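Written below as structure tokens is the structure these notes are about.
Subset of chains shown; positions unchanged.
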């Protein structure tokens, strides 16, 4: 594929897009792992939500 | 007139404060709300005043004005005085009388709380108790059927407490209602009591 | 109506008493405008050319930054609670506060603008027009800023948050304000259309601002 | 499962747990397909290969506008029905919309340099996109500043609606502004007549980005629900500990 004289710009656009999307995906995935971990810790220590006590609302 | 509170619940900052609260309060009656710190006394008063959203339940003022909420027919005396330090005592009172609409006049209201001699002093120079009394003057100045008082005796000295008790009795005698949060006696003879607790509420 | 005036009079009184902020906005405006030549350099032609722009930017910043404490003081001393318990719709109470604020903060900006225009080498005659655009446009700034003031008091945070939230929303006012001012000074475009739009923006924000601000207060306060 | 069921946070999490892999797979497939088409798409007779930037630029432009729409609808849900899931939807959308707007701006500038000879001109469309970006940043700042999530969501909802009213006004005023004093004519639009050989890859890429948006949005919503759960449980922990000692 020949991208012509402006290959740098095309490449840069795609690179920026990939980078930003990777950052979004990374944020979502790492955040999920973090919340799961804290939630696990809390549940292990026996803390429950009130809806779990009264039966799931 | 009757304040009817059905199945009221309160959640603040994601935490349950109270739930399933029921009581009726008739003309001429006073209700004292008690309970430990954080039990939700202030929250209940603010909810009746319409200052925080009801999580569940219903509040009605039967026999009151149809087109006004209970909060719009109530006076709220909270921990904050709603006074502007750079306005004088009478200017402060005059503003709230103007805003809430008419009333008995500035002079008699200040007299009722013993602040008449200080009428022209800027509120900045008042001591905590005097500020509190100026707040109370608002209740006297503009007639509204329901008084919501959050620890009304705090910062008041002995004489002022007696004076407040007299004002409250006068209000009840003319058919008013009072809901007060308090940790101790507030000077009324036999108010009804509502105890907010961890295990739910008891109406005593 | 008497309730409306009660608020209006109180707020105006407060801002001219000791500790009030009436002239802080005008002072900030003055300082910012005076500092421009230090930054841009003393090129009088250039200054004259961007004079209206500088005045408008200065007025914009002064108005928004002065709005910071509009609700915060009432929140801190409990007055806001009582204002919400009045018989008057909260929208009107909020509007009264905004009008009082404009009268004590926006109007002085309009009044001192011609003097500052002199320093920026804007012609005397043209300054009249610039002041007129400010007179028509600063209410829009106050009423849009009102929304930011309400939002930031519910979050219990002052300072730059208000400006950050509200500045982008004021872009149309800035654009038409400067356009009208420039049309009056250098032409060739007519003064009428942008000025009419500016007035329309002020009227629209006069309606939108209090509604949005009252909604923010009702939903935000606990 | 009826849509109404999803309005319950727990059910919504179950739905996301099941649906997310499928969404992710569909996104990946759409991107693979779209990128192949993109690579094989013909060059523009005027702009050469730089037209390939369009396949990112235009979908992200569309999505950044759609995302504000999503936030406005969520705002109505928050203010009118006080629905917690609407809070979560609005909050989860804000960073994604910001990122898409950012991509649109950057790819546009990178396209502008070869075509117009400069990275940035104060053209009306570019400028209104920039203002949208600023509005998104304000939204993020608001969420960032709010320590109480409920209060933050209600404030953000007001801002989203005010913004939704204002965006058309801003666009109109920016257009007026730019045509009034047009700069030395740097701006020349090329390749306006869209050929099917360009249109198809564009549509597929748009589909891919839309799928990506929903995948990310659902995942971010799930995270936000969990975060609020953690918050509630931490508060309960503090409360319980206080209770144990009295």
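When the chains are written out, they are named A, B, C and D in that same order, and each has its own residue count from 1.
Convention: a residue touches a chain if its C-beta (ideal position, glycine included) is under 8 Å from a C-beta of that chain, and two chains touch if they have at least 3 such contacts.
Keep in mind the model is a prediction, meaning the values are calculated, not measured.
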item	value
Copies per chain type across the entire complex	A x1, B x2, C x2, D x1
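Note that in this section only the chains that are shown with their structure count from here on.
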item	value
Centre-of-Cα separation between subunit D and subunit A, whole angstrom	15
Computed distance of Cα centres, subunit C from subunit B, in Å	37
Residue numbers of subunit D (touch at least two other chains)	232, 236
Touching two or more other chains - residue numbers and ranges from subunit B	none
Parts of subunit D lying in touch with subunit B, wherever the complex brings them together	148, 150, 228, 231-232, 235-236, 239, 243, 246
Complex interface listing, subunit A residues touching subunit D	1-7, 9-10, 12-14, 16-17, 20-21, 23-25, 27-29, 31-32, 35-36, 38-39, 42, 45, 47-51, 56
Complex contacts: residues of subunit C adjacent to subunit D	147, 151, 154-155, 157, 161, 164-165, 167-169, 171-172, 175-176, 179, 189, 194, 197, 201, 208, 212, 215-216, 219-220, 222
